[in-house]
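The complex appears here minus one protein chain, its other protein chains still in place.
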Amino acid sequence: MRARPHRGHSLGHIGTLDLVETLLTVVRKDASLRRVPSSGERVIFWTLPAVAVIWLAAFFLFPGFVRPMSPRASATEVATFYREHTARIRYSMILLNWFCVALIPLLMLVVERMRGMAHRTPILRFCVIGVAGAAPIAFLTTTVFWLLAAFQPERAPELTQLLNDLGWVTFTCGVPFLVAQSGFLALAIHFDRQEQPVFPRWVAHFNLVIGLALIPAAFAGLTKTGVFAWDGLVSFWVKNVAIAIWIIVMSIVVGHAVESDHAAGAEAVA
Amino acid sequence: MTRRSLRDNPKRELWLAWGATVFFYNLYAVVFFLFTHIQPPGQPWYSPDQASTWFTEHHHGLGIGLALIFVFGGLSATSIALITYSIRRMSVSRAFSYSYLIIYSVSAVPGFLFICVALTAGIMRPERSPQLQHWLYQLGFLSFSGTMGVFLIGSLIWMCAILLDGNRVFPKWFGYLNLCNALTEVVVSPSWIFKTGVFPWNGLIAWWIDVVIFGIYTGVFITLLRSMIIREDFGTGPLPAVPAWRFWQSPVETAP
Amino acid sequence: MRRLNRRLLAVWAVLSAITVIYIWIDHSADHHGTAHASSAVTVIALLLAAVKVRIIMREFMEVRNAPILLCRLTDAWIAGMSAAMIGFYLAGRAVAT
Partner (left out) sequence: MTVAEVSTPPCRTRQVPGQPDMWFFVLFESLIFTSYFCVYLYYRAQHEAAFLAAQSQLTLWLGVVETIVLLTSSWSIARCVEQSRNGRYDVARRDAFLTAGFGVIFLILKVVEWVRQIHLGNTFSSGDFFQYYFFLTAIHLVHVLIGFVVVGVAIHQLSSPRRRSQELVETCATYWHTVDFLWVLIFALLYVVR
């Protein structure tokens, strides 16, 4: 093993090394070119469609989402559900466990755009960073609860029901960070008063609406029936559709901003 | 104040964050003491049946109070952001401010999300077996009182920044008060071990004395952040000293 | 400067001597080798500790050269601490009986 030459033991390896060297010479060629602020952001941005596809797939793969599981189900029903759908629950949740934090790069693109806003202080940027990590971590906790329930579906039905409850409560009620995030963004865009604002003004109002749409889900613990229950119209459909719309719309808005920044950056270099 | 004065005020972002901080801590106190009766805490030595009864007795207060935390909990980020800003204004490396920001934003999940989730799950099914209700009860209180390291290290980072700072953003005595606050996180640790006496999660030493110190600490830092915003000149050098008479002046100033 | 060092030495000697007195108190409080609760011992021990704290503050911590305000404040603090401790001890005894 030790005697093996450093280069050339596999074709793929040579290819990688060559690519790195080419990239290095490109960077070295222009010594004045230190760091373009928006460099590489397009790469981050174009991961988003892939992430969206995985999320959608996981969403439909999890049998508890398409027809949301009822909080009124008895312990035995819940246990039966986990026994019957063990595989689908496991694979969908493993997918979501992998990719739930993939929202953070999108949020960081937003945070980088906020640098260009006509603000006096970075306070609102810090606010968004402060909540950006917590929402995906809350979702991560959810997947852990559901995976735990599916890990041993033959355990006492009451325990499976408990883990299922914990998962659903975390999933449904765990909106505080998303609500605050929308609020901070709405405020930030509202304060961005300049000739060429970073984001169009309607994005502020859009964020406000999304934030308000998420709020009712926080009350899902109060009832097991009706629109506010975790399988209800407001707490499940309105909330999750709002999150989906937010991700899509903000991706498009940020995508535009990244493109124009990139064009401006290329112009400056030329 | 008029609409115009707020819009032109260069410190409006700071004042909004400060106002949100005040709102958040007041809401926290109201929810925990008045609505949910999470404070004063339930007894750590409760039997499963007693824990189960505790959930049914506090059903409505817990439901509404915890829902309010689920709605507004994210506002905790405003105080974190403001403190991060204050550390950035100091003459120390930005590593301090970013460490503080990350540590405290991580703290949100174990610090208040766990107790809200556990107790909400508890009130949703009063008919659940008392053994499981008991487990939820303990998960709630222990995760709330027993989330220690993030606040310990966070306070120490803020302390170091204040003591090393040459821009007199905060008085040095507040740096030492951070040490007192950090030590309360050491003192609360026996709550993982005891169910009775003065050291459990509702104990006189492990809980109540710490709550008083934390209350003083919070009141002091909110006041000092206010004074920092008043003195802020958006420069990089030392912050101007605050004359005593201006300290209590109306927070909104005209733009320079 | 030599004088000052000697003063610190004297302070240290006095403090150590008071510490050793505790052994004597402890021995004389025992009745034939068994320990008994005694308010007198408790109060004396606390007062001696307060005296030691005051000496440490005055001499080691140089409060005697500090502004009068700090002198008064530390004295008041020590008095308050001792009063609170003795008070809580006696209150506890009163509740117990």
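The first chain written gets the first letter, and so on, giving A, B and C; residue counts start at 1 in each chain.
Assume contacts are C-beta pairs under 8 Å (C-beta built on N, C-alpha and C of every residue); 3 or more make two chains touch, one makes a residue touch a chain.
Everything numeric in this text was worked out from a predicted model, so none of it was measured.
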Chain not shown, its touching partners among those shown: B, C
In chain B, positions touching the absent partner: 171-173, 175-177, 179-180, 183, 186-187, 190, 193-194, 197-199, 204-205, 209, 213
Absent chain, residues of chain C that touch it: 1, 4-5, 8-9, 11-12, 15-16, 19-20, 22-23, 25-26, 29, 35-39, 41-42, 45-46, 48-49, 52-53, 56-57, 59-63, 65-70, 73-74, 77, 80-81, 84-85, 87-93, 95-96
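Please note the rule applied: only the chains that are shown with their structure count from here on.
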Chain nearest the overall C-alpha centroid of the shown protein atoms: B
Of all residues in chain A, the ones touching two or more other chains: none
Touching two or more other chains - residues of chain C: none
Complex contacts: residues of chain B adjacent to chain A: 10-14, 16-17, 63-64, 66-78, 80-82, 84-85, 88, 101-102, 104-106, 108-109, 113, 116-118, 120-121, 123-125, 128-129, 132, 135-136, 234
Residue numbers on chain A that touch chain B, as the complex places them: 71, 119-124, 126-134, 137-138, 141, 158-159, 161-162, 165-166, 169-170, 173-181, 183-184, 187, 191, 215, 218-219, 221-222, 224
